[in-house]
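The complex is shown incomplete by one protein chain, all other protein chains being positioned as in the whole.
Every chain is named by a letter (A and B) in the order it is written, and numbering of its residues begins at 1.
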Amino acid sequence: MDGSHLSVVVDLCPSQWHLSSLHQPYPLDLGSFVSQLLAFLNSHIASRHENSLAVFGAFPGKSVLLYSSANSPSETPSNDANSFPPFKMVDSTIMHNIVQQLDALDQGLDEEAPSALVGALTKALCFINRLTLEFNTSTANATEGLEPLTLSDPRILVLSVSPDQTTSYIPVMNSIFSAQKLKVTIDACQIYGPETVFLQQAAHLTGGSYIYLERRDALLQYLTMAFLPPPSIRQTISVPTQDKIDFRAACFCHKNIVDVGFVCSVCLSIFCQPVPVCSTCRTKFPIKTLQRLNAARPSLPLTSASQSRNSSTPPTPQKINGHASVTPSQPLGPGGLPPSGSINDNSTFHTNGAKNGLGLSG
Amino acid sequence: MPSNNSDVVDDIRDLTPVLNKPHALLPFLQLQSATSLSRLYQSPSSCLSIFRLLDSIERQLVMNLLWLESAISLTTMGAWVVQDQKKVYDDALDMLSKLHILHISGKLSLNTTFKTSLRHAITGGGTTGSFGVPAEKDEKRPPMDVEGLDGYALERWETILHFMVSSGTGQTPTRPSQGVLYLLQRSGLMSNQHGSLPQITSAGFQFLLHPPHAQLWDLLLQYLHMAEERQMDLVEVLTFFFMLSTMELGREYLTENLSQTQKAMLDDLRDYGLIWQRRATSRRFSPTRLATTLTSSSPSLPTSTGAASSSQQGFIVLETNYRVYAYTDNPLQTAVLNLFVSLKYRFPNLVVGSITRDSVRRALNNGISAAQIISYLTAHAHPQMRKFNPLIPVTVQDQIRLWELEKERLKSQEGYLYTAFASQADYEFVLDYAKQLDVVLWENNAKRCFFGSLGGHSNIRNFIERRTSGAT
């Protein structure tokens, strides 16, 4: 009850990390990322004796539990007088598992497959559910007819380098809603690649924080300042949140962002203009409705209707093809301006960029 | 849909109020000089342990600054703080600067030594060996397993407490070692005034009702004070405590790398149950759970015999009719309960008693306060009790407080009783005089006696003497 639980979902897609290591002006390769990640994880464990940790890796087409403090270790780490045993344990277990998985990838799995972020996210939720159940059994609350308790401050941190995949829209949204039910906060950090709308929504809907990392050289500082504080102290020390999330949706037919859309009552597909037949579920709509709606269409030109989405795949029938809602990549208005003044003149950190999202929520 | 997370956090806060009181050790550290603190900060394990003892806000501030190479301005840091929580933030900064962890001079930066050491602790590496040198596995003599260590620590710790609680009751439990006795007396928990056997003091009774974790630190703080007098190097003592707290349970460590002071401490700590050694001269030692959880915030004292879950969760059921049911067969817990409950029946795993005026008065006379009794009952309440709000029945709470007030109802005043006056006239004459002086506390005309305060006595005596001499 005292400790806070942190589940970290790490995107370990080799091809994306390769691109990230070449990206200028702030290249970041997988090796240095992992070492900074380990320092962050150790900081979490260091903060409190009771803190628990689980790390899930999302590899192309596969998600793996890399480390969890609930599973008893198989081997004890070697003797070392210079390191704290739990840190040593985390470091060696995670390194070992990552290397093992990457080796397995070399041996034939499709490297081009997108990262299994959704799988890792759902596993993280299942894991927290398991902890909650175990916690309730151990305190005998469930059996004695008391309200089932939830863990205090469970959260999930998603570190992603991959762009959104439209096919994972429904699972991601489902995960967000189950996180709300479990009272889990989802924090998200997009380290490389385009802004991800899904993770923005996840963070917003669960009260977490989202950061698009521009200064990749300052990764550890960002992680520490924004994601280390557990939700309980975020009332005192604020973490960046997004002030302006756009919940407008994109239509299925042209991928336009719409203010006012036309929704099929059967499958909830969204269209930017009245259509006679739903392209998703093939439902035919009454003629009268079409006439009425055409007459009632707002005369205002739709504000951002001309903006085309990057994906051009048409929605396939019988399966809703994730309509990536929300505008693409300008999440922060002037409302989210960070404090002025640079924290560090040399290298590691700065808060000046308005787009990095290190704004104040309060 | 908006998430309800903040509500939940509030709820949890209500249940377990965040302790705003800093850890007992921190005020002690604040008193130390900057040089000895910076010697202390040279060891990564000490930095890590002190870091853990800090409050959550302070920890976050340290972490924010840890990876920065240069100082940042106060305003930049302050901008991260929610406006109405400014006081919490200022208190945190104050605490950190008093510990010499933080330098505040227009800009904020961490103490360089502290920063380097904490970085070493988190990333590993360095050559300080501050986390203790583990021993190689010895096939012939395997290390004590975790259960064994728990049992040992528990036995040692409860011996001390049991000795305290049963002193003066005529029982003679196992005496702890001489060193422990000396520590108990020095710390004022027991006193030696009534002859050979030490008696528990009112501070001692209060100590018994503390949660185990606080008890442990109470004793260790006393040990630190004593170490100062014994000319031991305080930094080395502290370093060793912190080293123990970062060690791994169930593993053996070598004594070779310890300093002379620290080797001397092994004996004392063995008596307290913090470490285990095969023989006093052994070159290896194993820390027990008491030691490895020193810096954790919740008490994880190895739980008492057989009742693994109950003592952690609480075992006391208190009814509105003052009845107490305690699900325990731990003699120590029973003895502590006996301080303020009159026990009626004992069964295997159950003790029944009731809170009575006499039992509470006895406790009050021993120096235990009503608030302490209530907080002990709250802390050890059975999970079933937690369904109620308030946890402790209001009737019982109020009554215990009333009993405490009752004790303060009588005021004693010293004075003299004047009696055996020869005649009613004499009596009235003296009484009038005394009334003029306003020193009469009580009078009884029928018995011709009155009670005057101490201050008025000399005047009254002179007056009577003058009268009697004048009459004769």
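Here, contacts are C-beta pairs under 8 Å (C-beta built on N, C-alpha and C of every residue); 3 or more make two chains touch, one makes a residue touch a chain.
The working rule: contacts and distances are computed from a predicted model.
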The complex lacks one chain in this depiction; which UniProt name from "General transcription and DNA repair factor IIH", "Electron transfer flavoprotein subunit beta", "Ribosomal RNA-processing protein 43" or "Exosome complex component RRP41" does that chain carry? "General transcription and DNA repair factor IIH"
Absent-chain contact - pick from A:8, A:125, A:161 or A:225: A:125
List every residue of subunit A that touches the chain not included in the displayed model. 61-63, 65, 68, 71, 116, 118-119, 122-123, 125-127, 129-130, 133, 168-171, 173-178, 181-182, 201, 205, 243-249, 258-268, 270-271, 274-275, 278, 281-286, 289-290, 293, 296, 298, 318-320, 323, 325-326, 333, 335, 361
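Basically, only the chains that are shown with their structure count from here on.
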How far is the middle of subunit A from the middle of subunit B, if each middle is the mean of its Cα atoms, in Å? 45
Can you list the subunit A residues touching subunit B in their complex? 1-2, 38-39, 42-43, 46-50, 76, 79-85, 87-88, 91, 138-141, 144, 146, 150, 152-153, 180, 183, 185, 205-207, 220-221, 224-225, 228-233, 235-238, 338-339, 341, 343-349, 351, 360, 362
Which residues of subunit B touch subunit A in their complex? 1-6, 8-9, 12-13, 16, 18, 44-45, 48, 51-52, 56-57, 59-61, 63-64, 66-70, 72-73, 75-76, 79-83, 85, 88-89, 120-136, 246-248, 251, 257, 293, 295-298, 309, 313, 383-384, 386-387
